[in-house]
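Take a look at the structure below.
What you see is the complex with one protein chain gone and the rest in place.
Naming follows writing order (A, B, C, D and E), and every chain is counted from residue 1.
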Amino acid sequence: MLNPNTSETNRQILVDALAPYQEPNISIEVVNAKKGVEGLESYYHKVIQGAEILPMIQKAEDDGYDGVIIACYGDPAIEAAKELVNIPVIGIAEAALFLAPILGHKFLVLVTADTSVPRAERHIRQLGLNESLGEVRAINPGTSWTIVDSLKDREKSKNLIIEACRGALDESRAEVIILGCSEMAEHAADMQQELGVPVIDPTTVAVQTIIGLVKMNLAQSKRFCYQKPPEFQKKE
Amino acid sequence: MLNPNTSETNRQILVDALAPYQEPNISIEVVNAKKGVEGLESYYHKVIQGAEILPMIQKAEDDGYDGVIIACYGDPAIEAAKELVNIPVIGIAEAALFLAPILGHKFLVLVTADTSVPRAERHIRQLGLNESLGEVRAINPGTSWTIVDSLKDREKSKNLIIEACRGALDESRAEVIILGCSEMAEHAADMQQELGVPVIDPTTVAVQTIIGLVKMNLAQSKRFCYQKPPEFQKKE
Amino acid sequence: MLNPNTSETNRQILVDALAPYQEPNISIEVVNAKKGVEGLESYYHKVIQGAEILPMIQKAEDDGYDGVIIACYGDPAIEAAKELVNIPVIGIAEAALFLAPILGHKFLVLVTADTSVPRAERHIRQLGLNESLGEVRAINPGTSWTIVDSLKDREKSKNLIIEACRGALDESRAEVIILGCSEMAEHAADMQQELGVPVIDPTTVAVQTIIGLVKMNLAQSKRFCYQKPPEFQKKE
Amino acid sequence: MLNPNTSETNRQILVDALAPYQEPNISIEVVNAKKGVEGLESYYHKVIQGAEILPMIQKAEDDGYDGVIIACYGDPAIEAAKELVNIPVIGIAEAALFLAPILGHKFLVLVTADTSVPRAERHIRQLGLNESLGEVRAINPGTSWTIVDSLKDREKSKNLIIEACRGALDESRAEVIILGCSEMAEHAADMQQELGVPVIDPTTVAVQTIIGLVKMNLAQSKRFCYQKPPEFQKKE
Amino acid sequence: MLNPNTSETNRQILVDALAPYQEPNISIEVVNAKKGVEGLESYYHKVIQGAEILPMIQKAEDDGYDGVIIACYGDPAIEAAKELVNIPVIGIAEAALFLAPILGHKFLVLVTADTSVPRAERHIRQLGLNESLGEVRAINPGTSWTIVDSLKDREKSKNLIIEACRGALDESRAEVIILGCSEMAEHAADMQQELGVPVIDPTTVAVQTIIGLVKMNLAQSKRFCYQKPPEFQKKE
Partner (left out) sequence: MLNPNTSETNRQILVDALAPYQEPNISIEVVNAKKGVEGLESYYHKVIQGAEILPMIQKAEDDGYDGVIIACYGDPAIEAAKELVNIPVIGIAEAALFLAPILGHKFLVLVTADTSVPRAERHIRQLGLNESLGEVRAINPGTSWTIVDSLKDREKSKNLIIEACRGALDESRAEVIILGCSEMAEHAADMQQELGVPVIDPTTVAVQTIIGLVKMNLAQSKRFCYQKPPEFQKKE
């Protein structure tokens, strides 16, 4: 699993979140990007960190891994990653977004900052899932609260999240919540308890999905959209 | 797993298809509807067999099962089933349809008969997935070939399927195939080999998805859409 | 006309609502389901009562009726019913929903309970009418008010309805109201008077539509979607 | 009923088509535009003939008519007409287009000339009915065949229509046909017989719909979209 | 440039707004409709004034103009105008609506009166731009404020506009504003300054777009949709 930022705290959150899902014959590793920002909060970060992780994805296949997860809700460089390798690659946002409509009529996506809302909405549109979208809401609208702040003060982050959810559930009539940032993972169980609706941690879903894909011998189609770039085809 | 028809052949196909996915601490049982038709080929069958299986779903929860799969591509009575119980319920069509867009830009759904095409298209529209639909195609258009025929002559069924796929892939430019009938499950591996694109067997996907849901402690939201019917609420 | 619940009160409301539309050479009968619930308030009821009324629809054709209306806003078993017979079959919801956009830019659907909102929204999506939907609103959100309660206290029901409409019209800017439950029929004229917008009683519309279809010698197409199920084809 | 062109032949076709639907207490008159073209085959004609018929619609209300039909498949000036008067106004295209999805999964619209195809498609998009559209097809693509030609040679017109339908039904998998020009009305019964699918004559449907609206005391909402223009409000 | 109303004030606003864009070798003239209303506030006006300006568009081509702009946000008779001539024709609304999504995720359209909201929404739907629409809002909802009032009291008009924008930006999260009436043009710069988001004056955009089309030798396609009406083809 690739964590495309450089935050060790965030990496540890992911490791903890996945601990209960480790199985005897399955090994999950969480690797950070080697350089760049601590949290991806813009399209700019998606491109820069995306370029950073693409060679790591190629290396994961060369090293014999069975699949790769890009563990940032923005799914940076996800299409490029699917092109590069034959092993299955999945982004945590797409994994969560394609599960949510099975669990309820409309879903709510919770993101960190105001500026993430249009990015998240455009990603949902790109995936063709507009009809199941209830609302995308920022946990602290109108402020400059960032992912990096969230990583520092976990308790405040959790309270902001639950408060934002209560309002959003009422107004959007959503029935399912998606945590729109990998650093929110640790709050999922508490939130589900307190809010009474399913709370989807995208990272966990992505792990289940990729394990399923490997077991079923399925990966992204190489027919058109995710065909290898010309220079990588020659290599084979 | 509920097979909502009465065909023992079909049941055995499902059992065989799932054999490789049995795990030490997971037990999967395949149960047929007790009465009714051998193959669901109409909206009429969906209602009648749907009514037939609803008490079985209630019983599955009472008997301590962790989740239920409705193993017919039409997803009969799926919303009603999600209402009735607290354990996760999934239909094989929805499981497959929400996986396919992750694996390729557009998907092809293969169904048995001409008359199933609009039913399958309307189901995709209901799920809000129109933008990822390449085409729904019948394996033997213009004839009276039915699921029951397919169950009798497995080799002919397989050849019809592969031939139909070749034409459809060319014309629709789809990149992923979904097998739109649970009895096609045994051909998935051969088709993937021969056609060079991912072939999704909905039954297998549903098994992986429900195992994931159980592990993640997720089930359909009880907030609005799948709230228990009034008379079942009083029971609790 | 089939009233797919068992409530005699509801049946009488329908009879009264249709009285002004009786014509010399047209005979309209209202028949209840013989067993089951008094009001359909879930997908579960739609399946169970749907299975209950299908043989009645077959019988209606055998008895020489010219057309059938399923008089529950959920349009239970509507596609199955269209398959079964050659005479035109119409659901009251679809009749109303396909009239409303002719009368105004966006419509408001009024339903009884919170849990009906997603069901009604999904039905509109299924019919491909999302673009004309203003809002679906429950007359008593956040409470456990049910159709059965509405049938008991008609005056309170009417006041709740008008109050809910005022708020919804302001917020959704809808221009036309659809009464999303057959038991609301008797309030239509008062509401239209008081609210100043067209109020569509689906039952009445369905009667006009089916009379029109019979006069024009039109019925559901038997080409693909509503072809008779195989076992009924053999009968002919 | 307003026939917004000047063709007496076309007017007579409409009169004949409506003859079987005349009822004792209902009187239907067919009136032509006083000047302009014989057949509307462009947006230009829609504006010019639209301006021509608007005073006639105002006059119809002043003369005590209960409702107005604009009998051209392009629905010229339909929104303006709905604004002008309080009695119900309906276009024949919208009447047919909102009936067709009840009768089958996808519909086919047959138009006279190649250049009408985008106009018809844009009208369907404007009504929010894209999801039910199978195809719009011209009866004589690539030629300069016009409505005026059709009015002269009725037999050739019918043969062209039936031939075009056969091809289009196969390719688009449509289940219902809409006749996209009021002059095709007389062929509806023959076509339904020969092609085995419902054939909708928009004029006839519009008559049934407007009779229904009058009986139910319904008309276009005056709330926003169809409010009277300011200078007509002052008049009242 | 055709101003399809008869208001000299409005014409002067357009002349002033375009002054900074005059270039040495480009000449822009603003011409009013010769008769009719001072402001278009209904579908009725669109038809009547549309019929009024069509001959002026034909004359513009005959007089050797290189392109025509219809300078009313309703784009009256725009398709008919595109049919009539070979020189490029553009409506100010379409020019603005197809620029806005490049500048931000969702746009806000500001219109004068309540009744314009559905007209503006339907125009956006007709152009296929629903996904980029944030909201259409009237500057003075619930009152009888009209374009003619706005033309009389420019200061009050400006204040109403800015106030309406503040509320709408907060609620709709739009990022770009389109001025939905040509008489608002003079406030664009002040609004952009005060509100901190791009404010699009459709008239100015249309001028830039038509200059670009002329330089690139591009005009509306004459293939199907905008082919000349039959009687104008013979003329050539």
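Following the convention adopted for this analysis, contacts are C-beta pairs under 8 Å (C-beta built on N, C-alpha and C of every residue); 3 or more make two chains touch, one makes a residue touch a chain.
Fair warning: this is a prediction, and the values are worked out from it, not measured in the lab.
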Option from A:41, A:131 or A:183 whose C-beta touches the chain left out: A:41
Of A:67, A:88, A:104 or A:128, the one touching the omitted chain in the full complex: A:128
Omitted-chain contact residue, chosen from A:17, A:30 or A:54: A:54
Interface residues of chain A (partner: the chain not displayed): 37, 41-48, 50-51, 54, 77, 79-80, 82-84, 114-115, 117-119, 122, 125-126, 128, 146, 224-232
Hidden partner interface residues of chain B, rising order: 105-106, 131, 173, 175
In chain E, positions touching the absent partner: 21, 90, 94-95, 98-99, 101-105, 127-132, 169, 173, 175-176, 189, 192, 196-198, 200-201, 204-205, 208-209, 211-212, 215-226
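Assume only the chains that are shown with their structure count from here on.
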Both-way neighbours, i.e. chains that touch chain E and touch chain A: C
Selected from A-C, A-B or A-E, interface repeating C-D by over half of its contact pairs: A-B
Distance between the centres, which are taken as Cα means, of chain E and chain B, whole angstrom: 51
Multi-chain contact sites of chain A, meaning residues that touch two or more partners: 105, 130-131, 173, 175
